[in-house]
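Each chain you see keeps its place in the complex, though not every chain is here.
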Amino acid sequence: MPPEAAPVLLAVEGVTKHFAGVTALSDVSLDIRPGEILGLLGENGAGKSTLLKILSGVMPPSSGRITFDGADYAPSSPQDAKQLGIVTIYQELSLIPTLTVAENIFIGRAPVGPLGLVSWRRMEQDSRDIIARVGLSIDPMTPVSALSVAEQQLVEIARALSLKSRLIIMDEPTSALTETEVQRLLSIMGRLRQDKVAIMFVTHRLEEASAICDRMTVLRDGRLAGHLDRDKGRPIQLPRIIEKMVGRAASELYARPSQRAVAGDVVLSVRGLRTVRDPEAPHAIVLDGVDVDVKAGEILGVAGLVGSGRTELARAIFGADRIAAGTITLDGKQIAPASPADAIALGIGLVPEDRKHQAIFAALGILPNFSVASLGTFSNGFGFMAERRERDALSGFRKMLSIRMASAEQAIEGLSGGNQQKVILARWLARDPKVLIVDEPTRGVDVGAKAEVHQILVQLAARGIAVMMISSELPEVLAVSDRIVTMRRGRITGEMPGVEANEEKLMELMALDSQDALGQDAEDQAR
Amino acid sequence: AEDKLTILGSVPNLGFPFFVHMLNEIKAEAQAQGVNLTESDGQNSATKQTADIEAALVQKVNAIVISPLDVNALAPAIEEAVKAGVPVVTIDRRVDGVQGILAHVGADNVKGGEAEASAMVAAFPNGAKLFHLQGQPGAGPAIDRNKGVHNVLDPLKDKYQIIFEQTANFARAEALSVTEAGLAANGKPDAIICANDDMALGALEACAARNFTDVKIYGFDALPEALVAVRDGKLAGTVEQFPGQQSRTAVQIAVAYAKNKTEPKEKLVLLTPIVIGKDNLDKAERLSETK
Amino acid sequence: MSIAEQQNQRGGATIARLLMSFGPLLFLAALVVVFTVLKPSFIDPINLFNITRQISITGLIALGMTFVILTAGIDLSVGSLLAFCGMVAAVVAKGGAANTLSLSTSGTQGYGWFAALLAAVIVGAAAGGVQGLAITRLKVPPFVVTLGGLTVFRGLTLTISNGGPISGFDASMRWFGTGLIGPVPVPAIIFAIAAILCHIVLRYTRYGRAVYAVGGNAEAARLSGLRVDRILVSVYVIVGFFAGLAAFVLSARLNSSEAVAGIGYELTVISAVVIGGTSLFGGIGSVGGTVVGAALIGVLQNGLQFNNVSSYTQSIVIGLILILAVAFDRWLKSRVRR
């Protein structure tokens, strides 16, 4: 049924939003009908999240009008939106880390017994069913702080789905998910569409937007860049989207970069690496005998499903987690970094997966964020900072990586995600490492910046650095890797040259590790 | 050794040298009398001192010698002791409204304040401008000493003006700052009356820094350090309440009763506080410590 | 993760949870054993009841403080607020400021214990509410607002009492501080009832869970539709209420309201909460822990006094044991997590 047949559920007319000194949204209009999936797209900082926050009552617009069900709609808090059946999955995860999964799902609406007292038993049972819908099989009484980012994202999705809703707003719900979970989410969205729920969907992964969205609204620099409709029921094609987003035809995003360095000698070699269960992180995957090599001048892609242990591998090499057994060899010499400081001194760098919590110093300026890993390089023998040299280095990288920033003093918080990521990359480039490990380097980064990050990685490899790239996005892995290894359950399950790889081959290796794994998987699914 | 008597000796706050001296004297006398002593420090909290008494009652002490932190707040605990048949002798401060206390040995803080102010009046028969540094607001001795000073000076308002009256919380450092502010704001006074020796010594430093060496400063408690300052003519005087004598007498009374049920000759032993000046230094109890 | 692993983990979780909540309790038990060995009369019922009575005052405030710290807040004003509420209760009990100098306990002029109690808790709750509003509306951190409150309430107390104590209440009021029900002191019973109620509120009501949520992550709680500011104000109202209740019990016990009451209580109270395992960063903690924390401090003080340890040494020992108790708890938790 064509969605136009139904009356408009929510209409935004000429909404503008100013922050001190910034206009985040300017005269934006759009509408959405029941049973429709509307994609909201745009580069980092285009204003997508700002618009969604206005719709969900987090902040008021500076001007403009919104109607819901034909009536004026001006929520003063998320509570108001919730009462109308507008449910939001926020970009910055909004779970309470100290509470259990069950409590997060039932926050503010815990099932109560006859005396008005919370029934923990019912809460546990009900939440078990709810998270099963998104394919999670964790104990609902686990505290959220023990979950991986991906699991948290799934919990958040599950919670939103469990609320009685007429409009679901999803701000990058898939940024931490791998293919399997994304497919599951898309099929759930399809079902919701049949149930006449309207969905507003933000993502930087254009393939999935193209696959599921009925219509798209594209923002550029806070302004409406245009609307896109399905063409006779066929998915909206990527080039059309990209052109609207960036304002010019995008020639070869994701195209394999042309000149590749010839891979050199093995720089980093890992043999039989094992970790033990850490009581501080009991849910973390335990590495179970990992062998892997990275050569100078190559990009080694590491693919795997959520929880396959890729992050643990990176952290173990980097000295951030304790190693139980195995050897790490760097340039032929065996090393045993006991802390990141040791690893860094040896010439290893790590761009961690959780930018907000593990990489950026939100309140500090760009300059200290940039130089924090190279304080020795940028200071003189007496321990004083050589600020001139530091600034020069930063402005060099600013040009090289085309970082969009106002000044070196600006708080890094004020940058878009993509630009923050580039500053973190610059942090490591300043050290000129032998080995650079990047964990989900483009999470939440828009399509243009993503291509730039890929270019940067290729350039690094060309300079002879051994790059290990962990990514949950298979197209990304395929696009930039010279060689790809797959992981599952703390083990390496396969290896192939980048040119020979394709999604099907990788998925197969990521999903299987042994004969019985299939059966086990089916069981997992069933739960 | 099991049949040796045990008494509880409790003072309000061992953070202050005055009470340290008191407890030391209690200790010495207990030793002389051949009884065990359980020590208690109220730590400036009525609940702590009450708790200590309760613990002592459980341990069945034979007598209690106590200088209560507060005349009212310690009453219930002391009442409990009396009910349990344990003889109680209070030192320095009385508790209000409790029947059956064996004896009280003390020197009234109000009287001490009066003596202090009177000494100043005697030094300035023609009137004077003064500063008054009070103790910690709300604390028993601070209230009583303040009352004593005002008892004397309020009727003589025209001749003796208190131009600057502030608390310095019984502390030397605060007295120094407060006096500095007072001197800057009001110029040199004729005299400074302080509710304890620590504050007097702080005020002394402030005056010395401005070269105001002829300000007459009065302290309270007759601590050794203050006695030295009196001897050297830096302090005009300090009030002696004979805490050592009080303590020893109290222990004697308590032990005599606990041993032989000897009733004290007097239920109320009041020592009259005196102001120690240069001329009567020998009357000071702790003169020997100033060598 | 395999099912076996998950179950293993879950089983581990249960044992771990138990041990975690038992951390401070184990420590408390060890202390009791040590003191009993040193001096067997330590566990005389009389002494144990003494201890319960002694901890009930700071314990009551610690219950309220648990709510505050669960939201990642702090209240430094409780000691002063206690003195202030106590003074208000005294004025009411004596029937007006004019009668405060009378030490008579006939009480005919007074308004009675119930009015005094009501006045104390209402003033306490209101004062807490004002501080809560300053925190949420003026966006001044709780540390600063309640540090200001600490000096303001002390000043107000001294102003109404003119520095002195107000003493002499009638027997019906004094019963709340000194009375017994069977062998059990009334303050201890009040504390026990309050603790049970707080436990139920925090564990089994939506409000209680919202308190945890706000402390776990205030921004996420707001996005999840909780009225964060209201909840924040409410916890300061609660701690203020308990400061008022504690003030009433203390005045009844001492038969006197003092201007210097409660000095330094904030640190004792916060210690009790923190020793009990509540995180100063919010979101984690329990009433049971606070009760154990308060008991630990009470037992320690009483036990040292019982053994005639010199007051100077007491300070040293208490400080060290405070650190050790928390270190032991952390160690247990890191050994068997969740």
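Each chain carries a letter (A, B and C) given by its place in the written order, and its residues are counted from 1.
Everything that follows uses one rule, which is that a residue touches a chain if its C-beta (ideal position, glycine included) is under 8 Å from a C-beta of that chain, and two chains touch if they have at least 3 such contacts.
Since this is a predicted model, take the numbers as computed values, not measurements.
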From the single copies of each chain shown, work out the full complex composition and give it as a label formula. A x1, B x1, C x2
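What we mean here is this: only the chains that are shown with their structure count from here on.
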Can you give the whole-Å distance between the Cα centres of chain A and chain B? 71
At what distance in angstrom does the C-alpha mean of chain C lie from that of chain B? 33
Between the Cα centroids of chain A and chain C the separation in whole angstrom comes to 44
Going by the touch rule set out above, which residues of chain A reach two or more other chains? none
Residues of chain C engaged with two or more neighbouring chains: none
Please output the residues of chain C touching chain B within their complex, sorted ascending. 39, 41, 44, 46-47, 50, 53-54, 57, 103, 157-158, 161, 163-165, 167-168, 174, 177-178, 250, 253-256, 258-261, 263-264, 301-302, 305-306, 308, 310-312, 314
Going by the contact rule set out above, which residues of chain A touch chain C in the complex? 56, 58, 77-79, 82, 88, 90, 92-99, 103, 107-110, 112, 116-118, 137-139, 141-143, 146, 279-280, 282-283, 285, 307, 520, 523, 527
For the complex, which residues does chain B have touching chain C? 14, 38-41, 43-48, 50-52, 54-55, 57-59, 70-76, 96-97, 136-139, 142-143, 146
